[in-house]
Structure formats: C-alpha cells, structure tokens
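Heads up, one of the protein chains got dropped from this complex, but the rest are sitting where they should.
All chains are identified by letter, namely A and B, in their written order; residue positions are counted from 1 within each chain.
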Amino acid sequence: MSRFRIKSGLMVPNMLSSHDLACERGERLLFKSLSFELGNGEALWVRGGNGRGKTSLLRLLCGLSAPAAGVVRWRGEPIDRTREQYGREMAYIGHANGIKDDLTPMENLRTAAALGGRGLDDATATAALEKVGLSRCLDFPARVLSFGQRRRVALAGLMTAGALLWILDEPLTGLDVDGVAMVEQMILDHVTAGGMAVMTTHQPLALGKLTPQTLSVGG
Amino acid sequence: MNFYNYASPATFYPLAGKLIPWFAVLAFILTIVGLYIAFFVAPTDFQQGEGYRIIFIHVPAAWMGMLIFVIMAFWSAIGLAWNTRLSFVMARALAPTGAMFTFVALWTGAFWGKPMWGAWWVWDARLTSTLILLFLYVGFMALQAAIDDTRRADRAGALLNLVGVINVPIIYFSVVWWNTLHQGASVSLTRAPSMAQAMLWGMLIMALAAWMYTIAVALARARTLVLERERQTEWVRGHLEGQP
Partner (left out) sequence: MLKFLFTVIRRDVLLAARRRGDWLTAQFFFIMVVSMFPIGIGPEPEMLRTIGPGVVWVAALLASLLSLERLFADDYRDGTLELMMLSPYPIALLTLGKAIAHWIINGIPLLLIAPLLGIQFNMSAEAVWILVLSLAIGTPILYLLGSIGAALTLGLRGGGALVTLLIMPLYVPALIFGAGAVEGVLSGTGSEAHLSLLGAFLMMSLLLAPWVSAMALKVSVD
C-alpha cells in the first residue's frame, strides 16, 4: 500500500485509505475486498441500498468497529495504532445527532470541544450556531428543538471541530431545502480548503465543480 | 501437527466427531470403576457412617466446576487475543457442563450435610463459594443469551469470564475470612474425613471420569455450535444435504 500517488503529475499523500476491507454483521458478510484512497481536497460518496453496509463502512472508517479483514489507514498508519492523532483530525456525524438533549446548543458545542481537547471561545461557537440558522435557539435545552434543528447543532459542531476529515452518515436527514444547500456549501468549502469528506446520502449532492469519488457498497 | 489447521471449524468438526465416542467410553468405564471403589472398596468412615460416600460425587463435581471455569477462561483469553472463533465456541460449549457440576456439588453438599449436621444448607466457606461460582456461570450464560449478535456475545462473555476468573480467588478469600469470623460452634463441611488411600483413589477416578465426560459433551456441543455458525458455508451445506 503506497503512501503516495500521482495526481495531475504531482505526488500527493494518501491520507485516508482502506485496503481489502471486509465487514461482517451478525453472520452476514456485508462486503469484502473494499479498497480506496482519499487525499487532501477530495471527497468520497458512498452509495448503496438500505441495509447494504454503508453505515457499517463508515463506522469501520471511524474505528468504532473492527473489520473482519483488511485495514483502514490514516496518514499511512493503521487507525488502531494512531487513535490519538486520528481522533484529533477526524470528525464524525452518525445517524444519531450526538448531542445531549438536556444541554443547550452552546453547552453542547463547548462540551464537545473540551472532550476533543480543543479550546472553543463563545464568539466562535455563537457564530457557528448563527451560521446554521439557530441564532434564536442558543439558550434552550436541545430537547425543545426539532430533529432538523438538532441536526444543525451537530453540523455547527462539525464546523468548530477543526477536523481535516469529515465522516458523515446521512447528514441531510431531517433538513429542509435550505438545510441541504447549507450542508452542500459546508462540504464544498471544507474540501476546497484542503479537507476531506466521506459521506453517505441517498441523493447525490450538488457540490459544484467538485466531483467526489464514488464507492458502491453491497454489490 | 499444524495447530492452525485445527482452528478451522471445517477441520474441527469431523475430528471432534471421531474423538467423542472415545471420551464417552472412557468416561463410562471410569465412572463404573470409581463408583465401585466408592461403594465397595472404600472403608466405612467410623465417624460419618455410610452417608459420607456422597463425597465421591460431591468433591469431583466441585473440582470440575472450578476447573471448567478456569479452562473456559483460558479459551476466552485466547479468543480475545487472537480472535479465533473456535476458542469462543469452546468456552460457550463448556459453560453448561461446568454449571451442571457446580449445581451437583451444591446438591450433594446438602445431602451430605443433612444427615451429618442436621441442616440442608450450611454456610461454610466452600459451599458459599460454590454457590457464587454457580452465579458466575449463570451470569455468563445469561449475558450470551441476551446478546443476539454472535460476535458481540462471544467477546462480551469472554470478558465477563476473565473478570470472573480473576475475582474467584478474591471472592474465595473473602468468603473464607467471613466464615472464620462467623464460625460459632458450627462445624464446617470442609472438615473432610481423614483420607484412606482408597478414598483418595476413588475421588480421583471419579474426577477423571467427570473430565472425560466433560470433554465428550463439550465437543458435542461445540460441533452443534459450529454447524449453526457456519451454516452459510459450503462444507456445512454439503454436510447437511449429503448426510441421510
């Protein structure tokens, strides 16, 4: 597995890569021999029908599950060996929103930052929440927000995470048309600035000039 | 002998099938010999009369209950360290037999105690620890039964097993401590009759018989588990369809 590849005549590092990845759920083999490489400024769109293994793949990429075979690498090292560095440089949004209903959006962002070992001043947090359209909900416990609004809190967290790699499982769930456009813009900005994104969505994202790699899971 | 070969379920299945009858026969023979010694050869204990003969079941059962738990832990450790599926299967296969022996040890302990001390249950150190051991077995089996996902069930059970095994000496020590503190005039069941040679031999042979039985039964159980887990594979399909 090479750490670099040639792209447009230049040597670029493979940041996130998987090699011969296989996944078992229960006693079913969901997929095997799955390999890909992702470098700076690139996005990966994971497609496949329901229950075919998209979420499982993303969880393998995060390191939440262990693969039945194969290895996931970050910066060339297997992720189970670089937990600390990978944890700092990667941000994940799963099916659940990952926010506490009993905390306000501000508190959620602050706690998430502290748990990730980052500083987060109130101004930045407020700005992020305003950017996702929650400026009027700053001090209510997240319990009173709608599902889509809670998703936006999670997205605000993504913005303030300062992560290189975004792993997003169905980020558009519960969002309205404006929300979808916002997410598309977020991803586009992030990737254009040199970040990376891996996402599963049911509909293709309009990412402007950015053409993501595609990976089909489950045959 | 390529050890890794036997770690494959497909190789294990037929091999285990061939071995089971041998162990079963050995178990049978040893049991006969052991019981013969227990009832006809071992002398009557001058203090406890004929009733004491139940120790020929009680003591080997207690030994086996303990031993099987440790062996399960061995398989659990190997499974967790090397992710070998068969190791988890062996641990799962041994558990019910270990629980059974522990249960038998408790019952025979009660039957021993009743004619001797007039009580069906005595809270002496050994019986109490045996009771707790039974709880550990039940916990292991309950946890695995509650988890649908096989892989998670295997590994969770293995972890619990290891935690249990590390705690068993501590639990035993604390129970002995507790027992000596509360020791009034009550005599404990652990005061075994002074051992005549024949008695020791009898118990050892019965223990060996229990050991052979355990292996036979565990292998049989493991075979069923293997069939169940590997039912999607070629060799299992062929086996199930080919056999009459």
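One rule holds for everything that comes next: a residue touches a chain if its C-beta (ideal position, glycine included) is under 8 Å from a C-beta of that chain, and two chains touch if they have at least 3 such contacts.
Just so it is clear, the model here is predicted, and its values are computed rather than measured.
Trainee: Please identify which residue in A:I99, A:M196 or A:L215 touches the non-displayed chain.
Mentor: A:I99
Trainee: List the chain A residues touching the unshown chain?
Mentor: Its contact residues with the unshown chain are 62-66, 83-88, 90, 92, 94-103, 107, 111-112, 114-117, 141.
Trainee: By the contact criterion defined above, which parts of chain B meet the unshown chain? Give residue numbers in ascending order.
Mentor: 132, 135-136, 138-139, 142-143, 146-147, 151-152, 155-156, 159-160, 163-164, 166-167, 170-171, 173-175, 177-178, 181
Rule of thumb we're sticking to: only the chains that are shown with their structure count from here on.
Trainee: Roughly how far is chain A from chain B, going centre to centre by Cα mean, in whole Å?
Mentor: 49
Trainee: For chain A, which residues count as touching chain B in their complex?
Mentor: My answer: residues 24-28.
Trainee: Which residues of chain B touch chain A in their complex?
Mentor: 148-151, 229, 231-232
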